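Report on the structure given below.
All protein chains of the complex are present and in place, except for one that has been dropped.
This part shows chain A:
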Amino acid sequence: MIELDKKYTEENEWTEVIEPQSSLLSLNLKEVWRYRDLLLLLVKRDFVTYFKQTVLGPIWFFVNPIFTTVMYTFVFGNLAGLSTDGAPQVAFYLSGIVLWNYFSNSLNQTAGVFTTNANIFGKVYFPRLIMPLAVVTSNLMQFGVQFLLFIGVVIFYTLSGDLMPNAWVLMTPFLIILMAGFALGLGMIFSSMTTKYKDMTMLLSFGIQLFMYATPIIYPVSAMNERLRDIILLNPLTAIVECFRYGYLGVGNFNGDMLIYSTIVIAILLIIGTLVFNKVQKGFMDTI
């Protein structure tokens, strides 16, 4: 500390200036990096406290996808008779559900980040960006467990000869990053708007539900006619889901261009989201 003081004396420089208006681009990523320990500890907090005082503990992570898959298989597979591109129905629906759960949970929680943390944000300063980052990281835990369940199902069908996974499975980490980026970017834009106009929470809660039907979760892209297919391909999640299925289930029509398109859209969204979030975070305490 003495050394630090000396440095300040010599240079007579301010380490920080707090000002009303800051430019849109004054993003302090270095500061976020300095707080990386906080990110880890927040994730650890979620991990430690999630199952406190529950009997079944992490088994709850399995309950949701298993029952949803059974339901989807019955309703969409048997009653509605939707195509699964020839893949076993259980594996097909489970793959969609696992991905969708991660995306929708992350989006929902990121969008509510200002409202749920208003108490902490009102008392202490730390780079607010840490919070949405912690959300998408914490959700990886649930995703990881459900993903294991999915892998189990894939192995089962592979051994019985119904499935042939291919090298595209190696893309999985990249797909998860893309999905996290999409949820983060969209969530930050929504969270910035909810601080002032709570209407956005209403919009988001049913918007996410509808968005699932605009994503090939319960049906494959191939089941669409030409016109609808062009629309569905605009959704950046489409390429992610299709690539995931193509790798593990070997079905669906998928090519690298779609993935490049998704990557570009998500990157742009992420940049916009970060900038908007950064702009809003400085003054949101007065409006929330």
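To be clear about the criterion, contacts are C-beta pairs under 8 Å (C-beta built on N, C-alpha and C of every residue); 3 or more make two chains touch, one makes a residue touch a chain; residues count from 1.
By our rule, contacts and distances are computed from a predicted model.
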item: Per UniProt record, name of the chain withheld from view ["Catalase-related peroxidase", "ABC transporter ATP-binding protein", "3-oxoacyl-[acyl-carrier-protein] synthase II" or "Oxidoreductase"]; value: "ABC transporter ATP-binding protein"
item: Hidden-chain contact residue, picked from the options A:59, A:75 or A:120; value: A:120
item: On chain A, residues whose C-beta touches the chain left out of the figure; value: 1, 4-5, 8-9, 13-20, 34-35, 37-38, 40-42, 44-45, 48-49, 52-53, 119-126, 196-197, 282-283, 285-287
